[in-house]
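Supplied in structure tokens, the structure appears directly below.
Every protein chain except one is present and positioned as in the full complex.
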Amino acid sequence: MRYYLMPIEGSEVVVDLAKTTVQTGGLVEFVFASPDGDPKGRQSTIYLRKIAGGYFTSMDGVRWTRIPRLTRSSKIVVGNQTYDLYRGYKPSGVGGAHEGDLVTQMPGMVAKIHVTPGQIVKKGDVLLILDAMKMENQIISSREGIIREIFVREGESLAKGRIIMELEALE
Amino acid sequence: MRYYLMPIEGSEVVVDLAKTTVQTGGLVEFVFASPDGDPKGRQSTIYLRKIAGGYFTSMDGVRWTRIPRLTRSSKIVVGNQTYDLYRGYKPSGVGGAHEGDLVTQMPGMVAKIHVTPGQIVKKGDVLLILDAMKMENQIISSREGIIREIFVREGESLAKGRIIMELEALE
Amino acid sequence: MIVRPARILIVNRGEIAIRVARAVRELGHIAVGLWTDNEPGAAHLAYCDEWVHLEGHGHAETYLNISRLIELARRHDITAVHPGYGFLAENDGFAEALDREGLVFVGPNARAIRMMGDKAVSKRVARQAGVPTIPGSLGAVADLAEALAIAGEIAYPVLLKAVAGGGGRGMRICRDAREVEANFEAVQREARAAFGNGDLLVEKYIVNPRHVEVQILADKAGNVRHLFERECSIQRRHQKIIEEAPSPFIGDNEPLRLDICATAVKLARAVGYDSAGTVEFVMGEDRSYYFLEMNTRIQVEHPITEEITGIDLVACMIQAALGQPVDAPPQEAITHRGHAIECRICAEDPVTLAPTPGTVTGLATAFPQGTRFDHCLYEGLEVTPDFDPMVGKLVTRGMSRAVAVRKMHAALDGLAITGLVTNIPLHKQILADGAFIAGKYSTDFIEARRPQDGIQTQADLETIYRQLASIEAANMGL
Partner (left out) sequence: MIVRPARILIVNRGEIAIRVARAVRELGHIAVGLWTDNEPGAAHLAYCDEWVHLEGHGHAETYLNISRLIELARRHDITAVHPGYGFLAENDGFAEALDREGLVFVGPNARAIRMMGDKAVSKRVARQAGVPTIPGSLGAVADLAEALAIAGEIAYPVLLKAVAGGGGRGMRICRDAREVEANFEAVQREARAAFGNGDLLVEKYIVNPRHVEVQILADKAGNVRHLFERECSIQRRHQKIIEEAPSPFIGDNEPLRLDICATAVKLARAVGYDSAGTVEFVMGEDRSYYFLEMNTRIQVEHPITEEITGIDLVACMIQAALGQPVDAPPQEAITHRGHAIECRICAEDPVTLAPTPGTVTGLATAFPQGTRFDHCLYEGLEVTPDFDPMVGKLVTRGMSRAVAVRKMHAALDGLAITGLVTNIPLHKQILADGAFIAGKYSTDFIEARRPQDGIQTQADLETIYRQLASIEAANMGL
């Protein structure tokens, strides 16, 4: 079983569930591997037990860590990254933003657009103001480049993951 | 749908679920009635809503009370009574203890039997000692009567609900 | 100070194993928990870093099996062992065996356990240390004349009781010399018939006794602190079910409080005490108090002391055992503030007080601010006859006793456990009792006032309907 984890930005992560073994006493062994480089070399075993209604996992069968029971499994969060999770297939048309595309990190309303197509921007320039979570959020250019196209209007409400504009990098 | 609630001792309770209505916004209305005398007259409506993952019930749609989500529904406890719950049918051979039968309230081991068949006992007499929960528990006669038959031996481990002896009441 | 992480084995289960594991982890140590064959999914494992299988079913094979426990400790590279309460907590042989292996016992030294574990020795040590014990004959009296002489000396009422007696049998209260004369031979006969031994003691009879105990916190550097007292007079079957700190009976009498606490410290010093422990006293109507026994372990009711003093007893106990400074200020800076109450939540019939095993089918809580709930409950927990019927301790604290009582009312209302018969209705009755509210009660409170008679035991159709609605909703996938 292959999992595809598609982030809003950055690179996708592929994980293979190679084997599931149910032991006596409710112990389950999952063998995972990843083409992105497994922490234990080729593959890793995750042990899982249910104690007092909660799930506990272990990498070595000795040290156990609680992990919340994930009730909705369409998204997972690792650190500050949110991944859309696909089990068994790689979706088409998802996570398909190109290199230079600027994508919304959160839903919000476009308060002000500070740039126009064709404009050259420097790293750190404010491109757009997004009203979200009761605050003004400045969307800032992460590099020097030319604004190729702007896909949103002021006043428009945007879903998360929406492409805002295309920024072509300058050498 | 008729429910039969069979206690270990005492009388059974019969409840009819007359009607279930699912409203918008996750509100569910259950109409219950009981031949044992409904608190509101003929029948009662119980409103149920799920809030923050928990169930809340109301008799009037105004005042709400949390009720734990009952994950295993074969037994319910009301006050100090435990009922075996049967949905849709009345079991045969369950809760079938007769009027004079003495039934175990908890699992335990028979430590000592203080009476013999044919013996006349008074209210308050110790009939038997049951070792349970790390303690000696005296099983005491609730009335005057004659011990007709004893169904257990000293040293025997008993499940809960097991008939211990038959006690015939005296006038 | 950098503390090297220790691997601490917890030889217990239930709520106290959870409490200990929380302290172990907070201190940066590794909590190693045990599981046995009749409790493979034990709740306390959820708070332990490592889980070790202790094979076997009965307590003798498992939590009382010293040689097996020591073998496991060796195999899993354990530094220290915390026994919780019960099981091996007051077993000096266990403490010594660990010591021989170079393992730390999280508790006092074996000598202190041994001295306080023997009733006769502890009483003698207490007397030598100048701690009051119940006045009376030192052993059996020779005859009626000696009984009368001693009774006259210790003042009436006195208790005439069988040396071999126990559990309330073979004893008689005598209010004057005439009653001693009238009863002496009868009690002798009773004692001979019941226990095969007619020897009698004469002891002062404590009218309306209160159970007052003092928390001790000592360390290996010789510091012995007290953390004030608790009152545990609400009992059933001679077991506590509600405890309070400070004692409402001592109340604002700060000199009496300091006196009984200083007395407890005196005893702890006399036995070279070096851990957390409790000195138990019985206190009479006239506020005279007498030593009963010393519990050389952490107690069930330790949370109420933590709540009024702010000191984490279990963490300090671990620090003391490891020879480290404890996170408690010196005696003069330790204060008691406000009031705390603990209700022991037990799987027990609130009316008959008999244990009621069962399976928890649901749990929901909505507590006021200032509530603490130390427990091992979860949906699916099977409360079996093998273990203590106590499944949790509900604790509230407030700036005054009235506030703590008010919060406890709300906390009991906010604790819903389904699938299990519990003593929550009994606690509600006690909390609503005028004598309890006034703080005027002695150890016979439950027998005398019978709060259980006020509990509604009729089948309550409304509650049944609500529970059936919950079952139906779950079946509907809501």
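Labels A, B and C are assigned to the chains in the order they are written; within every chain, residues are numbered from 1.
We adopt the following convention: a residue touches a chain if its C-beta (ideal position, glycine included) is under 8 Å from a C-beta of that chain, and two chains touch if they have at least 3 such contacts.
All values derive from a computational prediction rather than experimental measurement.
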{"item": "Among shown chains, those touching the left-out chain", "value": "A, B, C"}
{"item": "Sole residue of C:Val131, C:Ala268, C:Ala328 or C:Leu394 that reaches the chain not shown, by the stated touch rule", "value": "C:Ala328"}
{"item": "Residue among C:Val121, C:Leu258, C:Ala366 or C:Ala432 touching the omitted chain", "value": "C:Ala366"}
{"item": "Of A:Ile46, A:Ile129 or A:Ile146, the one touching the omitted chain in the full complex", "value": "A:Ile46"}
{"item": "On chain B, residues whose C-beta touches the chain left out of the figure", "value": "25-26, 49-54, 56, 62-64, 66"}
{"item": "Where the missing chain touches chain A, by residue", "value": "3, 5, 10-11, 13, 15, 17, 20, 22, 26, 28, 30, 32, 34, 36-39, 44, 46, 48, 50, 54-55, 57, 59, 65-73, 75-82, 85, 105-108, 132-135, 137, 160"}
{"item": "Positions on chain C contacted by the hidden chain, ascending", "value": "19, 22-23, 25-28, 46-47, 306, 310-312, 314-315, 327-329, 335, 337-338, 366-370, 397-400, 402-403, 406-407, 410, 413-414"}
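In this section, only the chains that are shown with their structure count from here on.
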{"item": "Most distant chain from chain C, judged by the mean position of its C-alpha atoms", "value": "A"}
{"item": "Centre-to-centre distance between chain C and chain B (centres being mean Cα positions), rounded to whole Å", "value": "32"}
{"item": "Intercentroid distance (Cα basis), chain C paired with chain A, Å", "value": "52"}
{"item": "Junction residues of chain A, two or more chains touched", "value": "none"}
{"item": "Touching two or more other chains - residues of chain C", "value": "379-380"}
